[in-house]
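A single protein chain has been removed from this complex, and every other one stays in its place.
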Amino acid sequence: MNIHEYQAKEIFRAAGIPIPPGDVATTPAEAESIARKFGGTVVVKAQVHAGGRGKAGGVKLAKTPDEAREVAERILALTIKGLPVKKVLVTPAADIATEAYTGVIVDRASKRAVFMVSPAGGIDIEEVAAKTPEKILRHSVDPRYGLQTYEAMQLGFFLYSDVKQARAAAKIMQQLYSAFISSGGSLAEINPLVTTPAGVVVALDAKMVIDDNELDRRPEIAALRDESSEDPSEVDARNANLTFIKLDGNVGCVVNGAGLAMATMDLVKYYGGDPANFLDIGGSSNPEKVVAALRIITSDPSVKAILFNIFGGITRTDDVANGIVTATKLNPLKVPIVIRLTGTNEETALKILQENSFSAMTDMDEAVKKAVALATGGKAA
Amino acid sequence: MNIHEYQAKEIFRAAGIPIPPGDVATTPAEAESIARKFGGTVVVKAQVHAGGRGKAGGVKLAKTPDEAREVAERILALTIKGLPVKKVLVTPAADIATEAYTGVIVDRASKRAVFMVSPAGGIDIEEVAAKTPEKILRHSVDPRYGLQTYEAMQLGFFLYSDVKQARAAAKIMQQLYSAFISSGGSLAEINPLVTTPAGVVVALDAKMVIDDNELDRRPEIAALRDESSEDPSEVDARNANLTFIKLDGNVGCVVNGAGLAMATMDLVKYYGGDPANFLDIGGSSNPEKVVAALRIITSDPSVKAILFNIFGGITRTDDVANGIVTATKLNPLKVPIVIRLTGTNEETALKILQENSFSAMTDMDEAVKKAVALATGGKAA
Amino acid sequence: MSIFIDCDTRLLVQGITGRDGSFHARQMIEYGTQVVGGVTPGKGGQKFDGKVPIFNTVEQAVRETGVNSTVIYVPPMFAADAMMEAADAGIPFIVCITEGVPVLDMTKVYPFVREKGARLLGPNCPGLISPGMSKVGIIPGGICKPGPIGLVSRSGTLTYEVVFQMTRADMGQTTCVGIGGDPINGTNFIDCLAAFEADPQTKAVVMIGEIGGTDEQEAAVFVKKNMTKPVVGFIAGQTAPPGRRMGHAGAIISGSAGTAAEKMEAFEANGIGVAKRPIDVVELLRNR
Partner (left out) sequence: MSIFIDCDTRLLVQGITGRDGSFHARQMIEYGTQVVGGVTPGKGGQKFDGKVPIFNTVEQAVRETGVNSTVIYVPPMFAADAMMEAADAGIPFIVCITEGVPVLDMTKVYPFVREKGARLLGPNCPGLISPGMSKVGIIPGGICKPGPIGLVSRSGTLTYEVVFQMTRADMGQTTCVGIGGDPINGTNFIDCLAAFEADPQTKAVVMIGEIGGTDEQEAAVFVKKNMTKPVVGFIAGQTAPPGRRMGHAGAIISGSAGTAAEKMEAFEANGIGVAKRPIDVVELLRNR
């Protein structure tokens, strides 16, 4: 789960990390009054779950409250990478002497949380990694001991030669690690970590991604979810316990299991079609999930055919068949549907479908070919 | 450092452990009004750093507020193992179905925190260990992982066969462990951990000992120290950075280093005397420490002779000599003094002493023999 | 022969009275797996389906039944504790089916299990099956048959699909192992490949990977260096967009790393036959 910059800043601040003040506005007038409260030049920053805000015009300086209002108005009208901007963060502009990067992620190779720090901050860290790898220090944290002071100091000295700044950075890294762990993060990032002309180390930005699997035991973090800033169809899917990702194609796919879902999409492409989505109905099926899946998929006007690919194991194929029947009675389909079912309770499922005038197949390749043909009007192979 | 029951209960409560309410009184009138507030029968418990409170008459039931006042008056007049009772805890009397013991200590053999739990609570755990060792389960906690739920459940099931009670106890043990770690404990104990007739698991008593070495980084714990309930001479010593323990003998000892201090006491005994104290002036000596040491020792009327035994290493013997001169100028000695000095700056030290009419020796055995002879009027060997 | 489980597997089921645990315990017993005990705190002393003794703790179960493997079907928030409990009790082979285990939990479980000397399979995996001998987990027994092919996969239903097509083509399996789709898991491709290489009955190996991480690439190098048996592979997620988690917590393309194309190239470069479609696995096996 992505959270907004202002939310990540609250978490970091609570962990003790020095972060300049800032308030959130949802209207230009609010932005103006916040700017007036702070006085001086402010930065107005789009709060949106997308990278590259700056390049998209989502981060602007404003010298006066009036200018803050104007700038906020422009930013609140933006849509960045398909996501509308609903909130802006207004924060006093800081004088910056140096910009560094510091972040921690869960790394699958070392099976640990790994810090990455670089004195070359403010820009895309992957670019730094690619072009000047010597400017990045990676350090994996032993989860049994946590980030020790000496380790944090090694990272701090990589950023700053001044011992006071190195100590300040080390402390921030220990605080970042503890915020990361206690929030159930999969990423926590400060970019840039700056020094002011007076030499003080301050976090100017904050980013955090939470492991969805942590949310059940962290209601206070789960409450940070901002559904207004997500794709509505993905919100709908999540609330129905489906994993759904919208794509640009014309064949809507409903599959059980993530691997089979990806393989089905690949096969659609292989036979000349384009998958309209990734959709995994998960292991323990029930008819309601299928109903939700069909509702979400059919709301996409570019879907020209629907493909079910179900390999019953834990999933009962008769549940899926019942779901298809229920859903299509509620909302009759406007596009053709191809159903492939095999495995647990296959015979019952096929019977249910036949009784309701659906035909079904048991071979995956044949089903995919047919769905692609229907979606493309027979133009693909 | 010992803390009082009511202080340990506050720490445990903050960690989430279920503990009945209770308030502290320093006067009988306060105890009466607390008893009135709670209503019903209360327990009045002496808050004192000594075991065996119950046997010494320091824990009493009171059925009415009047009785609470009377009982508090008697308890506040007590001196238990040499320590005056200055405070009582007044708490509603609980109905008890079963009594268990649970505690955690730092164990030198396993080099870990070790839990000890027993369904035979309410009495001295060392007695249970000696007579019915099968009624105690010991479990050492891997400090790298902490007390896992499954470990706590094993302990919980050792106390209770009912799964709800086992789970409640397991949770209490995880909370106790976290209180223990975050307070810098060397012991944390709940005895008894009771079940009520309704089956609820509750901590009725609380004991905690803090590692003195933790206090520098835990000011909120250090603030719990109650000097009024300690031996005044030991408080004086601690404030002068001396390690001092009062004993019953007649030879006052001032030594540098704990091992040498113990060996000196042993040698006093060996030659027929009785050490009046353990006193270690520590590694980095300064004249002020010596002045404080002499003040503390001479305030004990049973001291008949004073013995200095200093082996200079980090300790500079001239510092010690200067301290002796300064202290005796301030408060002329009323008992004889024997000084043994050797090591760092020995020559300077001897010169300072001679100039001030002190004699000094370099052999430990000779010095101890002489001190014993002076203390006993020559009656010992 | 087989890898990890066989006729001597004596299995414990952690969470045996839960919805998934009880269903699959019955399925495993029906398949012929020796399920010798179950764990559900508070139900110690009872029997599951009147036959299998239930214990309050894994430690008791180990003491009283002599299990040598365990399978975990407990809710995600309790799975880490269950894995550690099993490892601490000395069980040498631990299979965790549970999906949704927090990754930070796994950063602690992983070193713990290693310190205790146990092998962990999963979490978020379908388990494994040695057809005709034993099944541990949730792979449907009916789609498998005994034979000479070893299979290892990061996926669940995609594995069933491939096994189903192999069985239809009369290609039986020594063992089918699902290692799971999480970023941190106990057993990886290389562990299974090495075991298949060492198993005399296994004549060829199928490897089913997906986008995310570099496990398949490392496994490919391992195959070239250490394996004498033919290996064929399939990678799911050729059409997956970067930066989006494709269901599995581990199936995510980070930046330009972990794509299907990269993995397929690694397969090709190291002598692993690459199936374009799941069904192609069968043809590739025939030609090796």
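To keep things simple, chains are lettered A, B and C as they appear, and every chain counts its residues starting from 1.
We adopt the following convention: a residue touches a chain if its C-beta (ideal position, glycine included) is under 8 Å from a C-beta of that chain, and two chains touch if they have at least 3 such contacts.
None of the values given here were measured: they were computed from a predicted structure.
Novice: So which shown chains sit in contact with the chain we cannot see?
Specialist: When the entire complex is considered, the left-out chain reaches A, B.
Novice: Which one touches the absent chain: B:265, B:349 or B:371?
Specialist: With B:265, B:349 or B:371 as choices, the missing chain is touched by B:265.
Novice: Who touches the missing chain here, B:184, B:287 or B:323?
Specialist: B:184
Novice: Which residue from A:79, A:132 or A:149 sits in contact with the chain not drawn here?
Specialist: Answer from the full complex: A:149 touches the omitted chain.
Novice: Touching the hidden chain in the complete assembly: which of B:23, B:214, B:230 or B:300 does that?
Specialist: That would be B:214, which touches the missing chain.
Novice: Tell me where the left-out chain touches chain A, residue by residue.
Specialist: 145, 148-151, 153-154, 157, 162-164, 166-167
Novice: If the hidden chain were put back, which residues of chain B would touch it?
Specialist: 106, 108-109, 111-113, 126, 142-144, 181, 184-186, 211-214, 216-217, 243, 245, 247, 255-263, 265-270, 275, 278, 280, 283-284, 311-315, 342-344, 364-365
Criterion: only the chains that are shown with their structure count from here on.
Novice: Compute the distance, rounded to whole Å, between the mean C-alpha positions of chain A and chain B.
Specialist: 55
Novice: Where in chain B do residues touch two or more other chains at once?
Specialist: 145
Novice: Tell me, which residues of chain C touch at least two other chains?
Specialist: In chain C, the residues touching two or more other chains are 108.
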